[in-house]
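Report on one structure; see the data block that follows.
Removed from the display is one protein chain of the complex; every other protein chain stays in position.
Take a look at subunit A:
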Amino acid sequence: MSLWVDKYRPKSLETLSHTSRLTNLLQSLAVEPRDLPHLLFYGPNGAGKKTRCMSLLQSIFGSGIYKLKIDVRQFTTPSNRKLELNVVSSPYHLEITPSDMGNNDRIVIQELLKEVAQMEQVDFQTGSVAESGGLAHRYKCVIINEADSLTRDAQAALRRTMEKYSRNIRFILLCESMSSMIAPIKSRCLLVRTPAPNTLETIEILSKVAKSERVSVEDESILKLISESCDGNLRKAILTLESMALNNEMALKTTSPLIRPDWVVVILKMTNRIVKDRSVSSIVECRSTLYDLLAHCIPAKVIIQELAFALMKEVRSDEHRLGVITWASVFDERLCLGNKPIYHLEGFIARVMCELDA
């Protein structure tokens, strides 16, 4: 069986859990499938953007939307380099994560979408007319994950595609922050903010999962601990719950230790080191850790963010906190501008050490 995250993921609009106001909006969209606008879901990681988007599609196209298959598509860049991209698709939609492609995402956007869009959607499955109203097949949906990491170039290409093929293609963009989306795209989409569940909602969902998995929960405080450590990231919360439950023989006690991802633990250890041992040799140690995190493809932005917030908790005085957050923002910017994250991460650590020394 799949993980609880996937097992208890709502599959239709009716079963969506938190933020009922948003669910109502989506239901009203599903009533008129012919007029489905381009959508842009934005909200924090683990808030349920994808779940909502799939539920919406389910209500339009029927459960066929969950018949997923995966293809590996090849693209050739102008410089003759071969790129490979995983494309997940169902008969009614297509899902890509072009940010895997780095700087070459424009080619992917252009090539792939042109191909999809130029194909008229023909409805061979007359049987499903009743289910879908016979109208929905006119267009195909394209879900673009992590749209905020698309380059400007790719976004511009997307914008043209949106205009040109709006008759038989519908885009659903998912992103965490809208700040890096260009205005023309924002204006062409219906913006749907997907908030993260608050602690109470998270606890409720967790206890529901625990109940159906027959996990005995001694006290709600442990669920509270989990949901607080996860900052509204439901995916992380349920994964934590499952691993903790399995770790404790399906009986959660208030004293059960919280399981954090190993990279978070590593960052916390590094934070401790930065605060306690401010020396050049400890910078060198930190560099090894940083390289290791980077080798595990933890995004540099996430590292600096986790590090900054852990440091904020660790340091005592407000002045120091101010220093930490100031430098975190400076180096975060440099991360975006530069291309070798290690300089900036290590630079941040050295800065913070000096700041704490002062």
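Basically, a residue touches a chain if its C-beta (ideal position, glycine included) is under 8 Å from a C-beta of that chain, and two chains touch if they have at least 3 such contacts; residues count from 1.
Criterion: contacts and distances are computed from a predicted model.
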item	value
"GPI alpha-1,4-mannosyltransferase I, catalytic subunit", "HPS4 biogenesis of lysosomal organelles complex 3 subunit 2", "General transcription factor iih subunit 2" or "LANO_0C05820g1_1" - which is the UniProt name of the missing chain	"LANO_0C05820g1_1"
Of A:N86, A:Q118 or A:S177, the one touching the omitted chain in the full complex	A:N86
Which of A:T76, A:S216 or A:T254 contacts the chain that the document leaves out	A:S216
Subunit A residues touching the omitted chain (full complex)	1-3, 6-7, 9, 45, 66-70, 72, 74, 84-86, 88, 95, 97, 99-100, 103, 145-146, 214, 216, 235-236, 239-240, 242-243, 246-247, 249-250, 259, 261-263, 266, 278-281, 283-284, 287-289, 291-299, 302, 331, 334, 337-340, 342-344, 346-347, 350-351, 353-354, 357
